[in-house]
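Here it is, the structure in full.
Subset of chains shown; positions unchanged.
So that you can tell them apart, the chains are marked A and B in the order they are listed, and the count of residues begins at 1 in each.
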Amino acid sequence: MGPVTNNPFLIAIINMIVVFGVLIVLGVLMHLIEMVDPTKKKAAPKAAAPVAAAPAAVAAAPVVEDKSEEIAAVIAAAVAACGGSENVVAVRIAAPATSWAVGARAEAQTVQPFC
Amino acid sequence: MEALIVSLQSVWNDSGFEGLTSGNVIMLLVGLILLYMAIGKGFEPLLLSNIAFGCLLGNIPKTGFFDEPGVMQVILYGINHEVFPPLIFMGVGAMTDFGPLLANPKTLLLGAAAQGGVFVCLIGAMLLGFDLREAASIGIIGGADGPTAIYLTVKMAPHLLGAIAVAAYSYMSLVPLIQPPIMTLCTTKKDRMIKMDQLRTVTKFERIIFPIASTIFISLLLPPVCALIGMLMLGNLYKEAGCLDRLSDTAQNALMNIVTIFLSVGTGLTMEAEKFLRYQTILIICLGLVAFAAGTALGCLFGQVMKITSGGKVNPLIGSAGVSAVPMAARVSQVVGQKANPSNFLLMHAMGPNVAGVIGTAVAAGTMLAMIGPAGK
């Protein structure tokens, strides 16, 4: 089966129609998903934090990761309290990847999650 | 303008909406339900979510996944030739601690007894009209070992792969719901309160020799499961050797995760409407439940036997862990035991039958392959 047409303009137009069409349908889908969302709540107060934080994140290198923040804060506090604060450029907490590995190993004694 | 409409028409004609059968639609719904179960309800999400997503992809018409070379053909090759289950088992081996079993080898018997569920289910399946190879594949659901079930089914009855994988992984995740009532039925409160002696220390020597010796023995007796048992024990050797931690880590993480993705997406891909949407699928799901229940009950009953022969030193609750579903079944034993007696810690004792159940199911699969032979031979 050969192509339907060889006219590049026609191909371009049809393609743009399809691309717009598909993405518009996706947009409708998104609205539908939002509408049927059973978990929807007044999440506004929470929303403020991340957006406000974004600029800071853009400006500075990401120093501290999600869940590990507390720990990092504690270590940083300890370090600061001991008077060695200037050099703390980046306390890298073991990544989630690492913590899965830790978890995997911790469970490995008794656990086979795949079996 | 006409050309435009003709062209749009041709895009539509080549789309999957054209050619979408009602079977496909239902299978898409099945995929969505499985996704809900996997992610929403947490039923074995690592496996079921991929199976479900594979089911979605496999029921889109005109993708060419089943006839044109590409990534899905590579994945399907690994499914159709049982490449993936032994590699998963390597990772499982690297995560398995045979220590509690080595400390108390008698618990092997509980792992054997619980395989009774496999054969109760096999008998039921044959009585319901499944042929011998189908019945064997359905029975193995009762073994509660995903890779073994997939390995056997691909060899014996590949058209049932989707139904059996879904049933196996669903029930494995439902173990905490299925087992406790059966366990309380098979035991008295006094039984459940029995505290067991602490396990002896197992030396590194024993931990290293066991996987080697058992590989040789089981493989020689049952060559059809040599790939499964060999890889399980090789992974365990990585764990225990002390000098192979690099390989143990890879077998448990990078390799296992990659193979898990491929295995489960590929299993989902095989869920075609004409294979899955048959009343047999419902029978398979019912039989799977029977198998789990029977395995649990037989494990507990054999636990009662061991309680009596040991002079009351064995808590029969650990028998239910023999169905494998590692480590969930062992945790269920622990929880049920602790409910009867809050100072009761059965977890390590239940790990013995639990890992014995993995070996037991592989042995059962090997015996059926030896007796019945793979399909088409």
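Operating definition for what follows: contacts are C-beta pairs under 8 Å (C-beta built on N, C-alpha and C of every residue); 3 or more make two chains touch, one makes a residue touch a chain.
Note that this is a predicted model, so its numbers are computed, not measured.
Taking the complete structure file into account, the protein chain formula is A x3, B x3.
One rule holds for everything that comes next: only the chains that are shown with their structure count from here on.
If you average the Cα atoms of subunit A and of subunit B, the two centres end up 32 Å apart.
Of all residues in subunit A, only 4-5, 7, 10-11, 13-14, 17-18, 100-101, 104, 107-115 touch subunit B in the complex they form.
The residues of subunit B lying in touch with subunit A in their complex are 3-4, 6-8, 10-11, 46-47, 88-89, 91-92, 94-97, 145-147, 239, 249, 252-253, 256, 260, 324-327, 330, 347-348, 351, 358.
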